[in-house]
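One structure is given below, represented as structure tokens, and several questions about it will come after.
A single protein chain has been omitted; all remaining protein chains appear in their positions.
On to subunit A.
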């Protein structure tokens, strides 16, 4: 168990590319933090620096109360789960799980006990004598988890551990990993580019973009109060609607349609509204043209035009709509305003 603290951590690769700009954040003991962002934004780089697999170019990293900038990965008291599982192909599941303990000179009987406990926790007991090639993807994933939990480390690191699984298994493993982490109370950093994983698993989410932190916050904060248009459009499926709007005289208006009261300077702004914060009905005040209705079973998505701008509306499964003109209204409390130039929330 340990808290982790990054202080102006920076990464410049030998070819001169700055993959992570100086970045600082703290992770509390037992917290589950998810790093999320588009491909190439530096998530893995950051995680690998914490693991010690990549040199830290600048800044200070501490795990527990110890500065670990120059500590070998094996001595950082961490365990890592890799995207491709990275199981040793020639070793049985038992040996795979126990290998880290064996290298730390743990007595054989103790290794066996710990491996049994971990295997039981992960439903692997009957597979202990198999080789990784004789396991399904989900089982391999569990072995990789087993290898991490058996060492009882201070910190778990996950690099997109579920991205090789099919949707159903991913859902199941997501819940299992989260439950396991809850139970063990081990501080965890989890990298993913899947925002559903981020939302559902995290205590706190860190959104990265181009090597820079865009926002740190709880899933609800990230979702409802995005700090920038980047976060607004990255988190959520479908993403937040971003409309070109204009501020004047204490109101923000989108053409002749939406108009909300807001204390902003006169001039262009970007107005953000989540698809589910828009209502439709005959008594609503704004005309809207539906082009396409996306049927998703539990709900429907209406894609259409609002005064020449694209807009998506989320409606319940009981609301029957077909393409054509309808009327809508927005929940003014749910509106988020962004600077039109910088994209930062106002």
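Keep this in mind: contacts are C-beta pairs under 8 Å (C-beta built on N, C-alpha and C of every residue); 3 or more make two chains touch, one makes a residue touch a chain; residues count from 1.
Criterion: contacts and distances are computed from a predicted model.
For the chain that is left out, the UniProt protein name among "4Fe-4S ferredoxin", "Hydrogenase nickel incorporation protein HypB", "sn-glycerol-3-phosphate transport system permease protein UgpE" or "Xanthine dehydrogenase family protein subunit M" is "sn-glycerol-3-phosphate transport system permease protein UgpE". Touch with the chain omitted from the figure is made, among A:28, A:74 or A:261, by A:74.
Only one residue in the set A:89, A:282 or A:325 touches the chain that does not appear here, and it is A:89.
Among A:104, A:120, A:317 or A:341, the one in contact with the hidden chain is A:104. Listed here are the subunit A residues that touch the chain not shown: 51, 53, 72-74, 78-80, 82-84, 86-90, 99-100, 103-104, 147.
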